[in-house]
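Here's the structure we're looking at; comments come further down.
For this depiction, one protein chain was excluded, whereas all remaining protein chains were kept in their positions.
Up next is subunit A:
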C-alpha cells in the first residue's frame, strides 16, 4: 500500500545470499534443546522455586559458536578471510541474535472487548493481524474477546476463541483450561493491557506458567504509572511537564497550588481515551474533574499537569525487537495544538513543520524512551509537545502497545505494525522478517513516503444532547474519516468556535477565511500552526477565485490547474492500492467491488466492516478478484491483505463512479456497508442504466449485485412500503406520515398516545422520540425536527411493554428464504435495537407468534425480491399481537452476533448468494435453533459525555457490543453484563425509583430484590407504593427536597445498584438526571428499563 522508496537494485546481491542474511532463524530452529533450562516450564513445580512472577526477560541464549559461524558464513561468502573481532568488540556489542522461539507452542491473545470511544475497531484490526501472523508461524493461538462483532473472533482465525467477559476472574479460568505458554497483551488496547496487569498481580500468570510476551509487567507499569514514567524520563534527561500525582482530592489541590497556574490538565492513570480526564480553567472545574478522574482510574491515581496549551503536538510510532534494533515507522503531527485529545485531533503524517535537527531529536528521545521503559519488543507510541516559540520539547506520554495511531501509521506507510509486533514478540528480529509490501527488503527500515495522510475524526455530539461539544484531553470521537459541511456563523460564534476546540472548528476556519480574517488572527485564537492555516487559505483562495469567475471565462489551463490539484490530493489514495507497482492497472479478471461503511459512527459500527471483510474473503475463495473501497483507516477491510485491491477513497457518488469506470467490475456490492453505501445504490443504478458500462472480464454489463436498489427503496420509502404490507396482509403499528404539525397532531389523536415520532430516512434512530402528550409532540416538532412536506415525520403508535424481536433472514435469487435467527430483546420495544440487549433463541415468545414472524418474513423477502440479507423488526404486545416495525433489505448490525450464535457464516452465505449461488448450493436450507443461549449486550459511552443523561430511548447511543454464551439464560446474561463492564452486585442496597407507568411492576421487582438479600431504598413516591404492599423500604429524600438525599447516599457508597425509570415531573426529571450522572461517576450500575431488572 505504502509506496516506500526502498531501493532494491541488486548491484552486489551475489555477495550475500539473501537467505543467510534475512532468515538466519532457520539455522536456529534445531537449537532450542540446549536452552530449555532458561525457558519457562509449564510445570508449576519448577515455578515454586521462583518467588517473583515469571517475567524475567527471555534470552534466546544461542551458543556463541552459532553466532560466529553465522558471521563467518557471510564473510566467507564475501571472499574475505574471517578475522574474528569477537575479542575486540565483545564488550561493546554483547548482543544475542534473536530468532523465532520454539519453546512456546500455545499463545493466548487478549482482544479489546467491546467498542467504546477511545478504543474502536483498530484493535480488531491489530488483533486479527496478530492472530494471522502467529498462526502463520505455526503457533496454536487462543483468543479471548467479548465482542462478537469482530473479525478476530471468527472461527477460522484463532485455533480456539473464547467469547467471554474480559475480567481477570474469567480469563483466569481460560488460563486454567488452556494452559497457554505465553500471553500477548499488546494487541487489545488498554483493556488487554490492564487485564494483563491484573492477571499478573493476582498471581494467575505465575500459577499457570504463562509468560507475558510483547510487553513485560515492569514495562507496562513504567509506561502507564504516571509517577514511574516521570521518574524514568528524569533518568534519561527528558523533560516532562511540571506535574504531580494525587490519590486524593486534597493531594490534587496541593499539587495545583504548587504548579501555581491554570489551566491544568488532569490525567487518570490506567485509562483509555483519557476517560475521566480533562482541562480545568478554575478551581471549581478542577475539583470536579479530579473527582471523576480518581474514580475512573484503576489505581485511584491522577496526574495533575501544567497545561501546555498552544504547544505543538507530535507522535512517533516506534518499533523495537529483542535484538534491540529500533526503527521509527511514522511521525504524526496534530493540527489541533495541545489540549485536544489526539484521537479527536485532525492529524497529518508525516510531521510537516519540523526541521531535520528537530525531528532527529524527537527520534533520539523516542528510542531512549522505549529502551528506558523497557518495552523489549513490539510497537509503542510516544507523544511529544513542542513549544512553537523556542522548540522546547517535553514528553507527554507513551503507550507500550499497538494503538489507534499505529493503525493510522500502518495504513499510511504500508508497514503492518501489529503483524510485525506479533512476530517480534515470538523472538524474531526486525531484519529477519521480510517487508510484506516490497517482499525484497527486510522489515527493519523506516518507511519514507511521498504523500501526506490526513486523519479527520468523526464526532457524535448530536447524539448526546446536554453534553457540551467541546474537545478536551478526553477522547470523544467515535470514528475517523472525512466529513465536510457548511455552516452559517456570526462573528461572535466564529471567534468562540476558533478559540474553543470543537468538532466544527475546521468549518469555522473556513468561514473565517472566507470573510477575510487573517491567518495570523486565526492562529492567535486557535493556536493551530500557521503552516496548516496557510494551506487551508490557499484552498479557500482558489475556491473564491473560481466562484468569482464565470465558467466561460475559465481557461483550459485554469481547469487543468484546479483539477490537477484535486487529483494531486487524491493520488496517495489512488496509489495506495494494494498493487503499488502497477499503480492503477485494472485487471481483466472476474471481479467484485465492495463498498465499505466509511467512518464509524454510532449506529454504524464495526459490524458492517465485519460483513464487508467476509464478503471479500468468500468471494475471493469463489474465484473473484475483490476490490474494497473504504475510507476508514481503523478497519480490517482496509488492511492490505483483506482484498485483492484497495481504494482508500471517500464513499461519495463521484468517487464510486470513478472507480467503476476504472475497474468495470462484474458486480458491485452495496448492502454490507450499512446505510452509507446503501444511499449510493440508486445513483449508481441510474448511472449504470444510463451508460451501461461493460465489465472488464467481458461477460456482460456492470451491475449491482443482490437486492435491487429499487427494492431497497421500496423498503425505505414509507408509502411504497405501506402499500406492500397491505398487499401481503402484514400488520404494522397504526401510524401515519405527517407533513405538517397539524398532520402530526391529527395522527396522534387518531392512534392515541404514546406515539413514536421520527424523521423519515434515519440512521440509528436519530431524532426518534417517544412522546406522551400533545404539548410534548409540539415541543418535539419545534425543537428536535422541523417538519415540512419535503421532510415528513413518521408518527406511530408506541406499543407499551411490547417485546421487540429482531430477525435476520437470507434469501437467494431463486426465491428461497431461510431465517438466520430470531432474537428477543430484553428491553421492551421503543429502545433502539442497537442499544438493547437481546438473546437468541427467544425465551418468552409463543410458538404461534414465532410462526407468524417466520411466515411474514418469508413473504416479505419474496415480495421484495431480496437477494442476500434482510433484517426485520417486530413487536409483540402483551396480548400476543404481532406487528412489523421495520424491514431493511441489507446486512444488519446483528449479523455477526447471529452468525456466532448459530455457528453459520451468514455474511459469507449472503455474498455467495449474491454471486448467483442458491441456498441449496450452500446447504443452508433450515433455520438453526441452537441449544445454548447467546446474549448480546450494548456498551454505552455515557461516561465520556459529561452532562448527558444516561437514558436509553429510540435513538441509538451505544458504540459497541459484547456477547455472553451459556446453556442457561441467566448465566449468559450475566456474562454479557460483566463483559459490558457492569459489575452487578450480589448483595447490598438497591435504590428503586420508578415512574407511574412502570409502578405496577414495582412490587414484583422489589420482592425479587428482597429475595436476593438486597435492602431497598426509595424516594417518597416509590416508597409509598412499596409500603402499601407491605414491603420493607427505607425512605430517602429526593435531591430537591433537602439533605441528606439520595445523592449523598451514592457519594457515601451506601448504594450498590440503582433502578430508575424516567418520570414526567420536571423537578423529578432534573433529580433523576443528576442521580444517574452521579451513579455513573461512582460506577454504580444503573438499570433504566423495567425489563432489565427481571433479568
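Methods note: a contact is a pair of C-beta atoms (placed from the backbone, for glycine too) under 8 Å apart; a residue touches a chain by one contact, two chains touch by 3 or more; residues count from 1.
Here is the rule we go by: contacts and distances are computed from a predicted model.
Trainee: Just to verify: the chain that's not displayed, which of "Catabolite repression protein creC", "Carbamoyl phosphate synthase small chain, chloroplastic", "Ubiquitin carboxyl-terminal hydrolase" or "Elongation factor 1 alpha-like protein" does UniProt list as its protein name?
Mentor: "Carbamoyl phosphate synthase small chain, chloroplastic"
Trainee: Touching the hidden chain in the complete assembly: which of A:289, A:430 or A:826 does that?
Mentor: A:430
Trainee: Out of A:261, A:356 or A:775, which residue would touch the omitted chain in the full complex?
Mentor: A:356
Trainee: Write down which of A:530, A:720 or A:917 is the residue touching the left-out chain.
Mentor: A:530
Trainee: Among A:136, A:176 or A:364, which residue is in touch with the absent chain?
Mentor: Of the listed residues, the one touching the omitted chain is A:364.
Trainee: Spell out the interface residues on subunit A facing the chain that's missing from view.
Mentor: 3, 5-13, 15-16, 18, 21, 67, 71, 74-75, 78-81, 83, 85, 89, 92-93, 95, 97, 236-237, 323-325, 327-328, 331, 350, 352-361, 363-364, 368, 388-391, 429-431, 440-442, 444-452, 518-519, 529-531, 534-535, 537-538, 541-542, 544-545, 548, 557-558, 561, 568, 571, 575
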